[in-house]
Every structure is written in structure tokens, then in C-alpha cells.
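With one protein chain withheld, the remaining protein chains of the complex are depicted in position.
Showing chain A:
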Amino acid sequence: MSIGLAIENLHAGYGPATVLEDVSLTVNAGDIVAIVGANGAGKSTLLNTIAGLVPASSGRMRFGDTDIAATRADALPRKGLVLVPEGGRLFPFMTVRENLEVGGFSRRKSADFSTWLDEVMDLFPILRERQGQLAGSLSGGERQMCAIARAVMSQPDLIMLDEPSVGLSPKLAHEVLGLVQTLRDTKDVTVILVEQNVGEALAVSDQAHVLDHGRIVRSGPAAELADDPAIQKAYMGL
């Protein structure tokens, strides 16, 4: 069963520049939660802070029994919390298969590693075909698939996706976001999805939060936000 995430009064930033101000949100286990907002609103900073890559200046973050702020970034995947960084950040001179293997090494149960690799490749059949190729030679969509698969290899309870559709054609973006739903349904993971592609993101999500200048300005069920004329006007160009 997946585990939920609770963030209370989080402040974070880079040196003297505060990016996140008093962010509080709860993510229920099994949900897909969208975090949307304009450029520079602090969406990526929020994910990177949860992943431990940006230090929080104050506030509490709990993931199940784990106090995130007190845990080193590299220990979080073992606790079931994993980030897919913006652009995928694959290891370009390693093969697709090696990328996936590195993703899975931190996994808690290590007995049936190859079975698990097989299962993940079933979910992403394209990666099975490409497994011997260098990750740097993949197309944009494949690269994003591979990055998500690498994160899934660590058997996460919660997976955070930083703009998985960036740089993809609308059709590919749709495919990738569709896959996020597949992932939640088949692997029983909770998903936090950061997107600028607000319409698509809200369509696949259960809950959503709107981030503006480092503050959460709207929260609610994704469908409700998608129907809100103010949101449509500000973020969806309708």
C-alpha cells in the first residue's frame, strides 16, 4: 500500500532568495496530485525540496514514518520516495538497461531483481527494444519513458515527476501523461505531477494545487479546478 505525504508551513529557497513561502499540502496515498503554475512559481523547487536536493529553511515534511528533512537525499528512494528530475537526467553514456539497473539497486527487496526488470519493461515495451542502446541516443519521448522507468525500478510508493511532458509533441505528451495513470493503476504508486501543460495535467489528476509566486493559491479536486473559468483563463489559454 502506498504512503501519503504531508507538508506543513514549508519555506525553502536558494541562499537569501526565498522561493517557497509557507507551503502546506497533503497528498493522499494512491492519488495523482498535480502541481501547476506559471514559470518561476516554484514548482520544481517544491519537488527538489521534497527530494532533499534543496534544503528547507523551515517547516515540516513527513512521508509515512519518515521525517524527510532529517533524511539524506540519497536515502529517500530506499524509503519509497523518488524524483524524476526535469528533462529525465538519464546517464547518457550508459545503456538503457544499465540506467534501469542503477535505478533498481537502491530497492529494498533485491531477491527478484530480474523479474522486476522484466515487469518494468512490460510496462514500457519500447525500453525492452532499446535496452542495449546508449541512453543518450534515445528520442525525447523515449528518454522520458526511460527516466520514469528508472524511478519505477526503485519500487517507489511515491513518485514525483518534474514536467515529464516538457519538449514533447502534444501527442507524445498525452501518451506520457496517460502512462502516469497506468503506472498508478498497475503499480499502486502515489504520483505528484508538476506540469506547465495545465489542461493535460488536470485531466489525469485526482487533486490539484496551483502555485503562484511560491504560495499555494488554489487547491481542490482536479476536475473542479479544470472547470474553473479563472484557472482556464490564467493557465489554459481558454
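Convention: a residue touches a chain if its C-beta (ideal position, glycine included) is under 8 Å from a C-beta of that chain, and two chains touch if they have at least 3 such contacts; residues count from 1.
What we mean here is this: contacts and distances are computed from a predicted model.
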Per UniProt record, name of the chain withheld from view ["histidine kinase", "Urease accessory protein UreD", "Nitrite reductase small subunit NirD" or "Branched-chain amino acid transport system permease protein"]: "Branched-chain amino acid transport system permease protein"
Chain not shown: contacting residue from A:22, A:98, A:119 or A:228: A:98
From A:8, A:67, A:129 or A:227, residue that would touch the chain that is not displayed: A:129
Of A:51, A:117 or A:222, the residue in touch with the unshown chain: A:51
Interface with the unshown chain - residue positions in chain A: 51-53, 72-78, 82-85, 89-95, 98, 101-103, 105-106, 123-126, 129-130, 132-134, 137-139, 141-142, 145, 150-151, 154, 169, 171-172, 175, 178-179, 181-182, 185-186
